[in-house]
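Presenting chain A:
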Amino acid sequence: MLPITTLHFLVVAAALFVLGVIGVLTRRNVVIVLMSIELILNAVNLNLVAFSRIWGLHGQVFAIFVITDAAAEAAVGLGILIAFFRNKETVNIDEVDLLKW
Partner candidate 1 sequence: MISSIIAAALVQTRPPADMQPVATPFFFYMLSGLMILGGLAVITRKNPVHSALALIVTLLGQAGLYLMLYAPFVAGVQIILYVGGIMVLFLFVIMLVNLERTQQEKSFNKQWVIGFAAAAALGVMFVSVYVKGRALFPELPVAPLEAENTQRIGNMLYGNYMFAFEIASLLLLVAIIGAVVMAKKRI
Partner candidate 2 sequence: MLNYITSYLDKTVQTTPGQAGNLFWALVYILFVFGGVSLAVVGMNWLERKILAHMQIRLGPMRVGPHGLLQPIADAIKLILKEDIIPANADVAVFWLAPLIILLAVFSVYCVVPFGPTHAITDMNIGILFMLGVSSLGVLGIVMAGWASNSHYPLIGALRSSAQMVSYEVAMGLAVVSAVLMTSLNPTGTGTLSMIGIVQAQYAQHVWFVFKFFPLGFIAFGVFAIAMVAETNRAPFDLPEAESELTAGFHTEYSGLRWSLFMLGEYGAMIAVSSIAITLWLGGWMRPFPNLLHGAAFDLAFSLFPALTFFGLAAMTFYSTAHMPKHPFFRLQTLGLGAFGALFALIGFILLIPQVFQRVQDIFWFIAKIAVFMYLFIWYRGTFPRYRFDQLMKVGWKVLLPVGLGVLVLTAIVGVMA
């Protein structure tokens, strides 16, 4: 087998990113859309850490910031989701069509 190079990791990250994009664009369930966003963020993280093997530890530090960001995003996103669910009794993103309730 070939030795594993940075490019290998980048390919995996790209695949994850594409999967995440598909999830965001096509799913109706808000929870799964949020999870797809997590997939995208993780793909980015994998890229950052893979590059940090070449360019020093800055990538890893950035990955930690991205994880922090993901935590904040998940908390607020799920909070919004609960508020939305309480008002409309649904978690379908198609029905998020009100500007105010």
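Candidate selection criterion: all candidates are chains of the complex that A comes from, given by their letters.
Simple rule for what comes next: a residue touches a chain if its C-beta (ideal position, glycine included) is under 8 Å from a C-beta of that chain, and two chains touch if they have at least 3 such contacts; residues count from 1.
Values in this document were obtained by computation on a predicted structure and should not be read as measured data.
Participant: Just to confirm the interface: in this complex, chain A touches which of 1 or 2?
Facilitator: Only one option touches chain A, namely 1.
Participant: Taking the touch rule as given, give the residues of chain A at its contact with candidate 1 in the complex, in rising order.
Facilitator: 1-12, 14-23, 25-29, 31-32, 34-36, 38-39, 42, 45-46, 49-50, 52-58, 60-61, 63-65, 67-76, 78-83, 85-86, 89-94
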